[in-house]
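For this depiction, one protein chain was excluded, whereas all remaining protein chains were kept in their positions.
First chain written, first letter: the chains are A and B, and each begins at residue 1.
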Amino acid sequence: MSALPSSRRGKPRVGLFVTCLVDLMRPSVGFAAVKLLEDAGCIVEAPVQTCCGQPAYNSGDRGTTRDLAMRMIETFQGFDYVVAPSGSCAGMIRKHYPELFEEDPNWRAKANALADKTFELTSFLVDVLGVTQVDATYHGAVTYHDSCSGLRELGVKPQPRMLLSSVRGLTLVEMNDSDVCCGFGGTFAVKYSDISASIVEAKARNVEATHAPTLLAGDLGCLMNMAGKLSRDGKPVKVRHVAEVLANMTHEPAIGLAKDAALKQNQS
Amino acid sequence: MTVHTTSPQFKQNAARALHDPQLQKALNNVKQGFIDKRQAAADKLPEFEALRDSARDIKNHTLEHLDLYLEAYEEKVKASGGHVHFARNADEAREIILNICRDAGAKTVTKGKSMISEEIGINHYLEANGIRPVETDLGEYIIQLRNELPSHIIAPAVHLNATQVEQDFRRVHTHLDAKRDLSEPVQLLTEARAVLRERFLAADVGITGANFLVAETGTSIIVTNEGNGDLTQILPKTHIVLASIEKLVPTLEDASQLLRVLARSATGQEMSVYTTFSTGPRRSGDADGPENYHVVMIDNGRSSMLGTSFEEMLRCIRCGACMNHCPVYHAVGGHAYGWVYPGPMGAVLTPSLIGVDKAGHLPNASTFCGRCESVCPVRIPLPKLMRHWREREFERHLTPASVRSGLRLWGFFAKRPALYRFATRAAMATLGFAGRQRGRFSWLPLAKGWTKHRDFPAPEGETFQARWQRERNRRAA
Partner (left out) sequence: MSARDEIFASIRRSLGVKGNEAIRRQIVQDRLERAPKGVIPTRGQVSGEERIALFRTMAEASLATVTEVGSPAEVPQSVALYLRNHNLPATVRMGDDPRLKTMPWSETTLEISHGPSQGGDLNAVSHAFGGVAETGTLAMISGPENPSTLNFLPDNHIIVVSAKDIASDYESVWNRVRFAFGKGSMPRTVNWITGPSRSGDIEQTLLLGAHGPRRLHVIVVQE
């Protein structure tokens, strides 16, 4: 655990890297992250931002990736920490930004500096801030999917579980192969949609086998993939970002549910 | 040489595999068997992770000094009475092998399992020249009967079930009683053992691969569970070792480090049943063993991988752990990859060997989940190397036009935050409005690949950045 650098008001200034998917698709995850960070004593700001460049990076377009990375580095350079509600996007900055500037010592140093202060949300709360519990209630069983980048690039596995264990009324039922890919893989899900579908099929069966009515994970891409599959199959599993539950902000309908449908589900 | 590959048809291959219920059942065996066994073996050895580091370092050190270790190895093989041949490519390798077989007056050649022999397509070449090659590894024997490529580098017939093997045996072993019972796998094994025993004893030449070559002693090492590699090399008069140049390690100690991670990563065994260290031909007075010992050192593209980012791929010890842990391999099996090497290691190696123009799909067909890298005994960063291939494809404009134009459009907006916010705000408001009734879309333009198999959750409507700005303004006011 690293000591918090003192800022002017003694509180760490955190730049929220909201990630494009959360920005566009599910802003409530971003606000849940803000609440969790503020509750933990941080000053949170969300500077104007676009994307970390991961789609370009994984498509082999290093030039565009570098351009976007430079923009990210400048956008977030003034913060004590940068936190993202995504292991994949935080991993992009932590693990891959330094690789992008291997031949450019000036930018390499800046990329390293950003990498060192960038964290996935639950990992930041637990590993950096030392948070051990949250003030939240969620009734029922949930199962948790470990998204690949968070798990393998950043070691995110115990942190969300630890925080979930403090949520009142919640029990965690582990699924088989929780650490196996859901088949999302960014553009993979569109480029190789048949293969992706077969992989998410296996994931959906593992989710169902737990009989937990709620599925949580820490990455919106995976969540949309799994939610889309479960809803296509007519499975009534509510799918949410783990931050929503931890922040006690589950008023938005679950991913892929309409407002009235969510109302009906909550009543039944 | 013309390479026979269906890698360019990866998508069609994959679609066929996904709709093959028998194959899907067989692939379940991979998912269930190998993963737990590897984990158990790793858990039992506290030094396992340190051994992986050691294995990586040994391979890196050897590759950095490959020319010198190759010289030392060659000298030792000669000193022990063996011959070393060098082949720049598959054509040369096949020619050398054929000549050795001809000199030995060979009619039948037995073969131990060897991926490099698949790579150079030696079986068809020998057959075309009147020499009968007989694969002796049970899995390889089965796929040879079916005229297929292996679908897995350590379990070549993993895509088949016992009934299919029974049918092949009945079709080919016509000298046996047609009414014999072959309903149990053990009966199939017993039959193959008896048939192949005859072949072993009759063979004129035995061809094996090499898991490692030891520079210190001029030794070739093979690892098997069946013992077929040993019968292949000790019974015939001539033993030919086929090895690509990156199989070298400096010493017996180094080989022992690598052997400690090989079987554990591959099958979860502490050690394979037979690990055989062969040095030269039989010695004077020896009761058995081959009279002639040849090593064919094959480059076939390796030397030009050195010094590039793909040099790391030359650490590969062919354990198969990457494919055993790969969700894409689990979904489509090995044949979809269209050539000799499937799974993540194939996705990196195949473009190097047959060209990224042919094998371009392979490094793209990955979710980058990273599980392969997390189990690789020599810590090859497989996703990173697949990404390097994607970069080369992008540079060479091999990336599909639709992807390029999509990326260009997206990049245009992402580099212009104000425009991005304006455009996304409008787009999400539209999508959110359109999806407000059901909360999801079962069809969307430009996202057919997605919506063919799953719904597309509707956005909430307002973007985070729009709402954030609105709320901050209110807070400030």
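Descriptive notes on the structure:
The rule is short, and it goes like this: a contact is a pair of C-beta atoms (placed from the backbone, for glycine too) under 8 Å apart; a residue touches a chain by one contact, two chains touch by 3 or more.
These numbers were taken from a predicted model, which means no experiment stands behind them.
One chain is not displayed; in the complete assembly it touches the shown chains B. In the complete assembly, the contact with the undisplayed chain comes from B:Ala72, out of B:Ala42, B:Ala72, B:Ile131 or B:Ile240.
Across B:Arg16, B:His61 or B:Lys78, the residue that sits in touch with the chain not pictured is B:His61. Among B:Thr251, B:Ser309 or B:Gln469, only B:Thr251 touches the chain left out of the display. In the complete complex, the hidden chain is touched by one of B:Leu188, B:Val205 or B:Leu349, namely B:Leu188. Residues 26, 29-30, 33, 45-47, 50-51, 53-54, 58, 61, 64-72, 76, 80, 86-88, 92, 136-139, 142, 155-158, 161-162, 165, 185-186, 188-190, 193, 196-197, 200-201, 215-219, 225-228, 230-231, 234-235, 245, 250-254, 256-257, 259-260, 267, 269-283, 285-289, 297, 299, 303-308 are the ones on chain B that touch the missing chain.
What we mean here is this: only the chains that are shown with their structure count from here on.
Our note on geometry: chain A versus chain B, Cα centroid distance of 33 Å, whole angstroms. Put simply, chain A touches chain B in their complex at residues 18, 20, 22-28, 30-31, 46, 48-51, 53, 55-62, 64, 67-68, 71, 99, 148-149, 152-153, 179-181, 183-200, 202, 224-225, 227-229, 231-232, 252-253, 255-259, 261-262. Listing the residues of chain B that touch chain A in their complex gives 11, 14-15, 18, 327-328, 330-332, 364-371, 373-374, 384, 387, 389-395, 399, 403, 407, 410-411, 413-415, 417-418, 420-421, 424, 427-428, 435-440, 442, 447, 449-450, 452-460, 462-465, 467-468.
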